[in-house]
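Next up is a structure, given as structure tokens.
Only one protein chain is missing from this complex, and each of the others stays in its spot.
We call the chains A and B, going by the order they appear; numbering starts again at 1 in every chain.
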Amino acid sequence: MSATPRNLLPLLVLPAVAVNLFTFLWPMLNLAGLSFREGLPGGGIGAAFSLATWGDLLADEFYLEILLRSVGMALGITGLALLASYPIAFFVHRADARWRNLLVVACISPLLISAVVRTYGWLVILGDAGFLPVILRGLGFAPPRLVFNMTGVVIGLVEILMPYMILSLLAGFGRLNQTLEEAAASLGAPPLVVFWRIVLPLTLPGILLGCLLVFVLTVSSFITPKLLGGGRVLLLATEIYDQAIVTLNWPLAAALSLIALGVFGAALLVYGRISRAAERSIA
Amino acid sequence: MIRSGPGRLFFTVLVALLFLFLLGPVLLVFPLSFAADSVITWPPSGFSVKWYLALLGQPDLALALRNSLVLAAIVTGLALVVALPAAVAIGRGQFAGRDALMTLISMPLLLPTIVLGLALLILFVGQGLIGSWTGLVLAHLLVTVPYALRVLVTALGTLPASVEEAASSLGAPALSVFFRITLPLMAPGLIAAAAIVFLVSFDEVVITLFIVGPKLTTLPVALFHYVESRTDPLVAAVSVLMVLFSLGLVAVLERAVGLRRAVGGKGG
Partner (left out) sequence: MTQAAPGTAPHLLLDRLEKRFGTTLAVQALSLSVGRGELLGLLGPSGCGKTTTLRMIGGLMPASGGRIVVAGRDVTALPPHRRDMGIVFQNYALFPHMTVAQNLSFGLEMRKVPAAERAARVQKALEMVRLGAFAARRPRELSGGQQQRVALARALVIEPSILLLDEPLSNLDANLREEMRNEIRDIQQRLGITAVFVTHDQAEALAICDRIAVMRGGVLEQLGTPYEIYERPASEFVAGFVGRANRMAAVREASGAVQLGPLRLQGSGEAAPGPVTVMIRPHRIALCDAVPEGEGWNGATGRVARSTFIGDLLSLEVEIGGASLLVEQHTFAGRAMPRPGEAATLRWRAEDTLVFPRSAAA
């Protein structure tokens, strides 16, 4: 290539940067600024700088409760998704090459289906006249209510976020090599010890990545809590939506958004810490 | 190490149940869409295609579907036009800040869509973009350009630069090298990027919720509002069509480039 195009090459990123500036940086900065205004009744916004929104937010225990519920639920869902995904990922990793591709596609394909459709699928299964309660009643149990409460939201989100966990775990399993397990067994380690001392430490990076992904995706999930929670499970994301669309208190919605970003930041920090420590002990 | 015996059987059964859990919601929608009942009932009292026929009497959903398809098509074209030059610059250029640039452009994927949607809503209200095609296209570019860029940079990375060097050593000027050599070789990556952008745009719902207006909505948003108010097998019929559409697109993608490569999963 001649000299001129080489020098002009960086200019080619300009359209992408322009899109980013207009649809990301500017709106986000604008959003952050808005949290320092006051929301007026009827959807108006005060013109002057104000800490009133933050003051109200921090003084109201209701929002602390929402924050704790969101984080707690995200932690629980992360744990459950890990428990449900690890066996699948392990199985897929061990499958014959010709089955493995098919199984990986089966694990990924839910990602390509709208969250609305998948959540609707859970309404069909968990709803009062749904698949599961009907079966349970047929077996003589009196099933508890499974939708429009936390139970439904947790079940739905675990399933909907599992593909991310499975993919992360599979990426982490790349370090695993069956001869390592054979070597450990030949040195006298029974199967559980092999798992605990060899398999688990080597797959830890994948586990951590999957947990980070599922955690942040849970915190930001909106469709599933809204539909399966039926408006009765109040979380950060649903509250942001309600404040923005129903109550029309945009400064409050903006402040809540920043708190959600804060949770993201904290999650990233914790992840960085743990994974660096894990990396050090692993490689 | 699960070698044999009851441990292995238990593990296999466990994995089968977990797969059932993972795929159940999508699978159960199929029989339900053929239910003859007017509300969700298990087991369905009979089977019919009445809910598929009922779709024909839903002009709102039909319009939303049309909007979604048109929007996804526009967004696919624009996202590639924006991302391809950027991918070439990042994949072939030698300038400081390439990583930072990649991070900045990927950033929207790392943040909660609800926050992105709110931020766009607040900004777009002032610009008169709410409920407009321009607003929807911009909002979808926000979340599709990062995917397109990533796939294209990966595709470019797997092309040996020596092929391009060979072409220019044979006397081809830079633009000819790009259009005669690089672009044709990137075809699988372009197809993958287009398919992923199309799917992401077609399925996008949270950000879109904030941008749609009373006269302009998309299929996922219309479905969301429908499911919010009632659950009848009509949505199952729509869902089946959407699932089949998505799987069809995935099959095309798999044909063209291999799904695992397209989503950036580890091979082998």
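Note that in this section a contact is a pair of C-beta atoms (placed from the backbone, for glycine too) under 8 Å apart; a residue touches a chain by one contact, two chains touch by 3 or more.
Treat the numbers as computed from the prediction; the structure is a model and nothing was measured.
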{"item": "Touch criterion as defined above, residue of A:Pro41, A:Pro144 or A:Gly188 at the omitted chain", "value": "A:Gly188"}
{"item": "Residue in contact with the excluded chain [from A:Ile45, A:Met150, A:Leu180 or A:Ile274]", "value": "A:Leu180"}
{"item": "Selected residue (touches chain absent from view) among A:Leu12, A:Leu202, A:Ile223 or A:Ala254", "value": "A:Leu202"}
{"item": "Touching residues (missing chain, whole complex) on subunit A", "value": "175, 177, 179-180, 182-191, 193-194, 197-198, 201-202, 281-283"}
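The rule is simple: only the chains that are shown with their structure count from here on.
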{"item": "Approximate Å spacing (C-alpha centroids) for the pair subunit A, subunit B", "value": "17"}
{"item": "Subunit A-touching residues of subunit B, taken from the complex the two chains share", "value": "1-3, 7, 11-12, 14-15, 18-19, 21-26, 28-29, 32, 39-43, 81-83, 85-86, 88-90, 92-93, 95, 101, 104-105, 107-108, 110-116, 118-123, 138-139, 141-142, 145, 149, 168, 173-175, 177, 199, 203, 205-206, 209-210, 220, 223-224, 227-228, 231, 235-236, 238-239, 242-243, 246-247, 249-250, 254, 259-260, 263, 265-266, 268"}
{"item": "Touching residues (chain side subunit A, partner subunit B) in the complex", "value": "1-2, 5-6, 9-13, 15-17, 19-20, 22-28, 30-31, 34, 84-85, 87-88, 91, 101, 104-125, 127, 129-131, 134-135, 159, 162-163, 167, 170-171, 174, 181-182, 185, 191, 194-195, 216, 219-220, 222-223, 226-227, 237, 240-241, 244-245, 250, 253-254, 257, 260-261, 264"}
